[in-house]
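Here the complex is missing a single protein chain, while all its other protein chains stay put.
Read from first to last, the chains carry the letters A, B and C; within each, the first residue is number 1.
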Amino acid sequence: MTLSADALAEIAELRATEQPTRRAVVPAIEAILFEPLPVLDQGFIRVVDYMGDDAAVVQAARVSYGKGTKQVSSDRGLIDYLMRHRHTTPFEMCEIKLHVKLPIFVARQWIRHRTASVNEYSARYSVLDDGTYRPEIGQLAAQAAHNRQGRGEPLDSGMAEAVLDRLDTSAASAEATYRWLLGDAPGEPGLSRELARMVLPLSAYTQWYWKIDLHNLLHFVALRADAHAQYEIRAYAEVLAQIIEKWVPVTAAAFRDHRVDGAALSGKGLAVVKRLLAGEQVDASNSGMGAREWRELATLLQLPTTPREPE
Amino acid sequence: MTLSADALAEIAELRATEQPTRRAVVPAIEAILFEPLPVLDQGFIRVVDYMGDDAAVVQAARVSYGKGTKQVSSDRGLIDYLMRHRHTTPFEMCEIKLHVKLPIFVARQWIRHRTASVNEYSARYSVLDDGTYRPEIGQLAAQAAHNRQGRGEPLDSGMAEAVLDRLDTSAASAEATYRWLLGDAPGEPGLSRELARMVLPLSAYTQWYWKIDLHNLLHFVALRADAHAQYEIRAYAEVLAQIIEKWVPVTAAAFRDHRVDGAALSGKGLAVVKRLLAGEQVDASNSGMGAREWRELATLLQLPTTPREPE
Amino acid sequence: MTLSADALAEIAELRATEQPTRRAVVPAIEAILFEPLPVLDQGFIRVVDYMGDDAAVVQAARVSYGKGTKQVSSDRGLIDYLMRHRHTTPFEMCEIKLHVKLPIFVARQWIRHRTASVNEYSARYSVLDDGTYRPEIGQLAAQAAHNRQGRGEPLDSGMAEAVLDRLDTSAASAEATYRWLLGDAPGEPGLSRELARMVLPLSAYTQWYWKIDLHNLLHFVALRADAHAQYEIRAYAEVLAQIIEKWVPVTAAAFRDHRVDGAALSGKGLAVVKRLLAGEQVDASNSGMGAREWRELATLLQLPTTPREPE
Partner (left out) sequence: MTLSADALAEIAELRATEQPTRRAVVPAIEAILFEPLPVLDQGFIRVVDYMGDDAAVVQAARVSYGKGTKQVSSDRGLIDYLMRHRHTTPFEMCEIKLHVKLPIFVARQWIRHRTASVNEYSARYSVLDDGTYRPEIGQLAAQAAHNRQGRGEPLDSGMAEAVLDRLDTSAASAEATYRWLLGDAPGEPGLSRELARMVLPLSAYTQWYWKIDLHNLLHFVALRADAHAQYEIRAYAEVLAQIIEKWVPVTAAAFRDHRVDGAALSGKGLAVVKRLLAGEQVDASNSGMGAREWRELATLLQLPTTPREPE
């Protein structure tokens, strides 16, 4: 992550100023406010503003005049209850605004979450010169054999080096073409920015302001910090999870228990669990489930299972 | 507006506490934070939290590292430009949270705005005892003759008194029935709250927490502070407009010019204006418009017009 | 449910007309199209239009040129997979439009689902004369002792009769007041409709057109057909569930297994299940859970449990 001296100065200036407020204040977030938290090789997340705290969730659930908090223990219980029973609206009462620098292919996954506000840096209006994403060598993996949308074994190191070389060459070539198209020296086209950008690769970094409420942020993190999410967006989701821990620690704990560490059982899955608890022998053949769903359940419950046949 | 001593004490306690923050602070909003601003006879709006200010709109539009503001004049110009060209996403970057007490029939209009977060006081869970709305006598008007959804002439004062009497009797009777249904003294049913509430009238007051971004708040105010809106929701919208003036004065000025004081011309309307400017005589018969649309245009432009025939 | 002769004639006329279409057609929905399906004493749900079928879910998930269906079995597997892994967007590709008549207190719960389109009958514009909801005697229950938002024991029959009498009197009185306020005979106020309506009780029936996609409809049904939902909205949700069974039977089966019959385990709950499966003795005291969460889990898994202490 490299920020210009100007950007660093602007950030330092913002951080230097404090004013009194009557609103809820979260010191752990104030401590990191405006600071770029690094993600991937050149990306970042900056918390730019926030509204509310754990007590605001309680306050909204109770539609009260004052702060939510009567006693910390009862607030904790209420928040856990709300999370457990999927009462989502109180969690909508907290809001956060982030400045994010991220590769375009990550941005394209990210934007599918529609319940947020976004202002993206415009490559119609300005020149995009934020570099391109270069994976760490350990991230270069072959297509997974059993999962059509995932990574399998890491490439061996010679091949990985060859891939990085090719990625570097490809990015440099696209960048040179972009610059030439934009150029207005004699012999250069001076093509409009809105057209020139189309040669940029999906690995190019972009930036945006992104504002979302806590409920929808938790949903984003649940999906994107999941092991099935692509590594690159997961890297962002993990930083978001750390921000949530600082911002609303009670909500974060309930979220971890009920969403991250928990699991959904189907009706069939629940029936299997009850049979197992009753001492019955259940395996793939008598589970009433498809092969894939059975494997998922056996993994979840750490049941002894037979090796998988090639598909 | 009558608040319990407990509620007033909770509000006073919240107002007494200040803490430092690095976030944008708006002193004019801090000054009214948590205070109930009266609306109608017993309703109120309380600003409970807010995020962002005029500079946050600029900051998001520019996707900048620091504060939006370079120079006040250029910020003002940018905000006016954004409003004029309906670039709405930068205005989504500010957020406000309100505690509102309002009659149920107003709540039913209000809730039609879907782009907000709401936590309402639950009459399944608790007893609703916030009173009922009693209009001021000057608000009692006959059904409009030419507008199927509006008020016409005020009732004469004798009739108006009779109406108020009947409203009072009706509200008292509903209230007594509600209390009796809920009652668990001997001979009283102790009916579940979720059922008992169905005898409450639409004039009963309810409460909610309502959180919305600035763009959607402006849209709400544009529709609900309009002369065509029902008086009762307009009373709330006007208080919201005053809050916006305090919160984001530059945005509020642009909003007034482009939404409140402005008007939309249809293609036909624009053609009429051009013909008039070219010195042509245009009236209902050669305007190319329907009678109703012509009257609307003539009123907007203060054209001399002929009296309306009975419809 | 009583419909006017005019309404019935309009419905009959619509049902009598058929035209050819190239779109997906679902005969089981065509069979009930436009017909009012009764709910509660005077309410109904009418399917007014629909778009898509099970194959449309598959088609969207595959972004294919043709119909989704290759083989019924693989479609079924894909839909189950999508539901199991909460891939929600393919289910957004089907849409349904309903005409619903429902009591206002039900409408107020219903409208909290924001991801739908609504056009409600306007009591500003027209007179509301659709009657009021009168519960069946068996539905009259006391406030639940252990659940602040539910019903407990049924009222005894004498008390229940007394409640019905009082509900009837209350409704009739509100109706008479409404009529008098609207009346424009000599001596009657002729009050504007938008004001007169405020004396109507929450039990008054209203009507609306409601359009929603399949994903959001399933979410609505999951919440509102749940045992914790108020009986009156549950009655509507159950008719919606029957409509879904006719419309998209494969999706409906996956929904039943994964949402209705399934359950969410927290991290703590999952740990308990693993310990039980390993033969360990687990009870409230060593479960790591709060008392209420433990009871919920014990009920779900049908564990032997000790009677509840009064709270």
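Everything below uses one rule, namely that a contact is a pair of C-beta atoms (placed from the backbone, for glycine too) under 8 Å apart; a residue touches a chain by one contact, two chains touch by 3 or more.
Not measured: the values here are computed from a predicted model.
Student: With respect to the chain omitted from the figure, which of C:Q207, C:S266 or C:S287 is a touching residue?
Tutor: Checking the options C:Q207, C:S266 or C:S287, the one contacting the hidden chain is C:Q207.
Student: Pick from C:N119, C:N147, C:T169 or C:N286: which residue touches the chain that isn't shown?
Tutor: C:N119
Student: Please identify which residue in B:T169, B:S266, B:N286 or B:T299 touches the non-displayed chain.
Tutor: Touches the omitted chain: B:S266.
Student: For chain C, which residues touch the unseen chain?
Tutor: So the residues of chain C touching the missing chain come out as 3, 6-7, 10-11, 13-15, 17-25, 30, 33-34, 48-52, 56, 59-61, 63-67, 89-90, 92-93, 95, 97, 99, 117-121, 207-209, 211, 213.
Student: Determine and list the chain B residues touching the chain excluded from the picture.
Tutor: Interface with the chain not displayed, on the chain B side: 77, 80-81, 84-85, 89, 112, 228, 256-258, 260-270, 273-274, 276-277, 290, 292-293, 296, 300-303.
Student: Could you list which residues of chain A touch the chain missing from the display?
Tutor: These residues of chain A touch the chain that is not shown: 103-105, 107-108, 111-112, 114-115, 118, 122, 124-126, 133, 135, 139-144, 148-152, 155, 159, 162-163, 166-167, 170-171, 173-174, 177, 180-182, 184, 189-195, 197-203, 230.
As a working rule, only the chains that are shown with their structure count from here on.
Student: If you check the contacts of chain B and chain C, which chains show up for both?
Tutor: Touching chain B as well as chain C, we find A.
Student: Tell me which chain's centre, taken as the mean of its C-alpha atoms, is farthest from chain B.
Tutor: Centroid comparison gives A as the farthest chain from chain B.
Student: Using mean C-alpha positions as chain centres, tell me how far chain B is from chain C in Å, no decimals.
Tutor: Result: the chain centres lie 30 Å from each other.
Student: Using mean CA coordinates as chain centres, what's the chain A-chain B distance in Å?
Tutor: Roughly 36 Å, centre to centre.
Student: What is the distance, in whole Å, between the centres of chain A and chain C, each centre taken as the mean of its C-alpha atoms?
Tutor: That gives a centre separation of 33 Å.
Student: For chain C, write out the residues touching at least two other chains, lowest number first.
Tutor: Those would be 112.
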